[in-house]
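If you scroll down you'll find the structure; I have some questions about it.
One protein chain is absent from this view; the other protein chains keep their places.
Order of writing sets the chain letters: A and B. Residues in each chain are counted from 1.
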């Protein structure tokens, strides 16, 4: 079942009432992305204020989720709630986890009651079994409950009816038996999970009735299928959803708001266009706006204003001075105890407060892709822009905080004057910035970059030890390039996988800690810069060397050499690269007045494990002006389905483990076969 | 020179007090010092033999002096040995209080199963127990004594933290798999890489033993 937005707070009350008060009976499973991380922080804040013991466990992928099911969920008598943050929405979770309560099982397990599972996931489409299956948990604890950001309530009515009728064809007869069995191994396409309605006894008399029924079923089936066939897309960031829970409980404060802002900003960075959903009609916090993104930003803006009292004008300073200070970026706090969140005009540059203006422009994907920064002429264009603005390169190349005060003050005005000449409209837009006394001042986007960097690359130096082990494995791979001969390598691969996910989990905790520790955030700034440099460097190399191939159905870029190969073995890092490349290609094609854009597939070699990590991106996710609805739908990413279909129709050895449906792993030797299979699927909308 | 070895023992004892781990038992020095005492005692007996039990210090000042020196040396050696053993015994007692399962670890090391990080009682890298057999016996017996005394105060958990409690619940991160542990009101499964918000009293031991890390 699902929990509509206005009822989130009563769901929380239900949780509080039924959770064990001295022993952790709540298991929080958290995906390894910034939004989920922020959501986990918000939820644990609430639980702590209520003295509700709980446990947090980060989860890298479906395989680990299976392990957790075996070790922590199955047969765990203390457990009452499993809360999935940023995972589980795409699969039938009740079939995946041992939540108990399934008829015979319950008798076997005897003492243990049912476990209730909450799904708080940003990924769409919802698996309809999660949303419309099993309503039995209404009274007590139990069942699967999806947090609805509005999608279900406003859009899924038809699908709900169709799904329910298909699952329980003659509801009276089958009401007591469990829903039909369906496959629950992760690498199976959602469309295949649609249960074939069991052959039912025809009503005694009417042949006509049967035909009518069959027609009806076909209609419902097509409703459900077309829901899944749209591809994958994203709903509202879950950190925002949990913030509205906190707000419904009257427990919102600046810390929680900041977490929500960071979570939502991170979605924008990694290209989770929330514009793929329609603007909310009403409800929730009473949002109005043109796009969903605007609505969410609007709410955040209002919350910032509400929770942070407007600045009292500085005594003694003239009104003139204060107005000019609002023109330049805020880089220091107003007082040692100043931890306010402020609205501020933010440039779409990278980490400008902590870098030089030049670097922060150079590494901005917004600016870079529009100026064609990968080419010599593109970089000249940047220099020319700066020259027109009257900014000398030597000034721009020193750290922003030390730049000439006059330049900083005039930056916005001059930028806005000259930006249109380069197609850079919208380079300044409203953003959020927070200070931690005199210890530092970061924008929400900065924090999102840093947290992302930590998740993908880890603390500096923590990976250096594992890097040193590269050589022996690489050399042995060079010796025997094709299939593993002795049984050892498979073992080695598994160990390597374990080591990799171990690293990712360690990164998760670094990021978790840094989220509320300004010093850790500051010290991780270089990590974020390294990641951006790697993206610029690799992206430039791919475009300059014309290594992005154009195939029939999609474009393809493969990263298998260069200094940054190991960086892009992390799917999220690779997704960021794909996003940068995608934007660059889009800009190029727009100049050539192309209307249709091929999607982009980026593969990156993980030498140690002998696999390619493959990411599929749909280009043009941004909603432009006309025909938003159509554009939105076409912006949905079809790669998830295509990957699964290829996995079934070819012999390529493929692993689908990531919660991100558009990420797969393909054995090094099978990449060609995989791509061939993929090109036969229609992945373009 | 008489007393040199004794001095060495005292230095060991002093150093032991500031070490995080118990260093290996100096059985060679202990044996030598003990032998020294026996030698001195034999000297005394030999010196006194001619007098047949009628020794008058006033008549033989030189003999009396050498006897006195030998007596003082013996006592000094005894004090050194006592100081050394006492200091180590206190360390062992401390381990019993803090809950590092001492005898078991000593055994594990004898079986050459010394795993990384488990070596509180291990000599560095040697894989041999740093306890003498007598000390292992002492540790076992003290453990029993402690258990008996603790048994009088079951509700208090005498070996619990001596830090005043600040919060009822705390955040802890699991550093090593610790399996299922029983708490006052139920059971918790501690798996590596997870984080808990739990009652401080339930996990204090595991924090002290290095299974959990307390946050903030």
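Heads up, the rule we're going with is that a contact is a pair of C-beta atoms (placed from the backbone, for glycine too) under 8 Å apart; a residue touches a chain by one contact, two chains touch by 3 or more.
Here, contacts and distances are computed from a predicted model.
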Listed names "dolichyl-diphosphooligosaccharide--protein glycotransferase", "Large ribosomal subunit protein bL19m", "DNA replication complex GINS protein SLD5" or "ATP-dependent DNA helicase II subunit 1", matching UniProt entry of the absent chain: "DNA replication complex GINS protein SLD5"
Chains shown that the absent chain touches, full complex: A, B
Hidden partner chain, touching residue among B:66, B:132 or B:209: B:132
Chain not shown: contacting residue from B:10, B:67, B:89 or B:181: B:89
Chain not shown: contacting residue from B:81, B:95 or B:188: B:81
Sites on subunit B contacted by the missing partner chain, in the whole complex: 30, 33-34, 37-38, 41, 71-72, 74-75, 78-79, 81-82, 85-86, 89-90, 93, 132, 134-135, 137-138, 141-142, 145, 148-149, 152-153, 155-158, 160-162, 164-165, 168, 184-185, 199-201
Contacts of subunit A with the absent chain, listed as residue ranges: 16-18, 20-22, 51
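The criterion applied here is as follows: only the chains that are shown with their structure count from here on.
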Inter-chain centre distance, subunit A versus subunit B - centres from mean C-alpha coordinates, in Å: 54
Subunit B-facing residues of subunit A, complex: 20, 22-24, 44, 47-48, 51-58, 71-72, 76-78, 502, 505-506, 509, 512-513
Residues of subunit B touching subunit A in the complex: 168-169, 173, 183-189, 191, 193-199, 215
